[in-house]
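This report refers to the structure that appears directly beneath it.
With one protein chain removed, the remaining protein chains of the complex are shown where they sit.
Each chain gets a letter, A and B, in the order it is written, and its residues are counted from 1.
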Amino acid sequence: MSEATSTLLWRPTGGVKLRQVGLAAAGFVVWLGLWQWMTTTGPMADTDGLPTASQTLSSTLELAGSSQLWSSLGTTLWLVAIALAFAVVAGIAAGVAMGFSPVVSALLDPISQVLRPIPAVVWLPLLLMVLGPAPELGIAMGFLGGVWAVLVQAQVGVRDIDPVILETSRAMCLPRRLTLSTIVLPSAVPYFATGIRISAAFILMLVIGAGILGGAPGLGQLILVAQQTGDPARVFGLVLWSGLLGLTFNSILTAGEALLRQHRGGR
Amino acid sequence: MSLRSRVALGLVVPVAIVVSYALWSANAASPYFPPLDVILTRFRELWLFDLVASDVLPSLKNLGLGLLLAVIAGIPCGAILGRIRWMGEMFGPLLDFWRSVPPIMLIPPLVLILGIEDSAKVTIIAVGSFFPVCVATADGMRQADPTLVDAARAMRLGPLKTMVDIYLRAGSPAILGGIQIGLQAAFVLMVASEMLAAYRGIGYLTMQAQVTFDSVTMWAGTLLLALLGFTANAVFVAIRNRVLSWHTGMRVSRASS
């Protein structure tokens, strides 16, 4: 659950320059060229299940015109949004309570420490048995995988508040509820933002994973069907689409988080 | 709050969950939620230790081998991308792209090409955990202090020694963070690839049990997977804390001064 889960390596300094865009494009061209060569005349020609780069690209473009892809993307994002909403509400509520109250912390910390490192994929058979290959499967998986990042960040955010500010509010005899709403929550907002960004990246992966492993609707289900019908070019095309989706998704979240932190002058 | 009362409070929730599940499942006779003692009996029958050699150890071997390959390949690749500017600018975006592909998404295409043998599983795990290791290493190259790099140059430390003794050591907190994410990805890929396409392994057995409505075996498998996931992470964290003891020590001493 580190920062590295969704920040990008490519951080052009001093504005995007032509040279950088050119080199980035060249990187993709080198990769596609190598792939094309490997699968046509190179050592991996005629490998079963491995389409050529050109077959994959044309399948990727073809998918762009298919309503199936767009409705699947829509479904995936919709499930991500619902799971994220649950994760944010539950994660912030529990995290703030744990950060603010030693009793709640002592109650919930051990169980959170035990459950947090367990990858959510472990719960899939159980959830699949109870929920079936339904949208709820994607939501539940997403929630279980995404709630921890928000919870941890909320907890840290509340604990990291400058003790002097808290002392001041104690000295002013502010009631705890007022301290919470006027001091604790606002100063923890940048942490919430970080938690949401990390959590959303996890949730996207898990919603898609629930589709592949359990047939929950969305992009994952689409690739599962393509694999079962033995259409390698379509499978690879969908992988490229998932990368595109993930990259766009993470870029927007990272930019959103940066904007919020800048706006608040946060750390 | 005293340690004793914290331990007592910490036990409240887990005990409450276990007790209420035991009480409720004993009477409910729900097909999904078998009684606790039945699950534990099955757990003992399956995993202590009848199927360990045939289904647990091979999976763990795939996990370890795949992650090892990812680390062996990921650290040099990341070092090159992080240190050679044009390489980073050229292949950084490509790497960002591939890292954005959900790891489980890699399973269908790789199964199509490689099949479902152990070697295929190792490859799937290696590919999926390569990206976080590589990206974290490239990122870690930025952690070396320019003053220290100057000092190393002034001592005429060769390029290889500078890489190993300065850049990789300075980046080790980031790199180990990347390996930890890689381990998570590797674990997910181990379980998921068994669930999706395999003929043995804990993931396979657990998923098969779900398909055949053998909820007791499913629960026993889930329990073992959760245990393994937790343990894998705990072992890694213990190793990491040992390797990074200098880092923690330094942070503590700087925070207190």
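FYI, a residue touches a chain if its C-beta (ideal position, glycine included) is under 8 Å from a C-beta of that chain, and two chains touch if they have at least 3 such contacts.
One rule holds in what follows: contacts and distances are computed from a predicted model.
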| item | value |
| --- | --- |
| Among "Protein arginine kinase", "ABC transporter ATP-binding protein", "ATP phosphoribosyltransferase" or "Multisubunit sodium/proton antiporter, MrpA subunit", the UniProt name of the subunit that does not appear here | "ABC transporter ATP-binding protein" |
| Shown chains that the omitted chain touches within the full complex | B |
| Per the touch definition above, residue among B:D37, B:E117 or B:D150 touching the missing chain | B:D150 |
| Sole residue of B:S100, B:T123 or B:S172 that reaches the chain not shown, by the stated touch rule | B:S172 |
| Positions on chain B contacted by the hidden chain, ascending | 145, 147-148, 150-158, 161, 165-166, 169-170, 172, 246-247, 249-250, 253-254 |
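The working rule: only the chains that are shown with their structure count from here on.
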| item | value |
| --- | --- |
| Between chain A and chain B, centroid-to-centroid distance (C-alpha), Å | 17 |
| List of chain A residues in touch with chain B within their complex | 2-5, 8-10, 19-20, 23-24, 26-28, 30-31, 47-50, 102-103, 106-111, 114, 117-119, 121-126, 128-130, 204-205, 208-209, 212-213, 220, 223-224, 226-227, 230, 232, 235-236, 238-239, 242-247, 249-250 |
| Chain B residues touching chain A - in the complex, by the definition given at the top | 1, 5-6, 9-14, 17, 32, 81, 86, 88-109, 111-113, 132, 135-136, 138-139, 174, 177-178, 180-181, 184, 187-188, 191-192, 195-196, 206-207, 209-210, 213, 215, 218-219, 221-222, 225-226, 229-230, 233-234 |
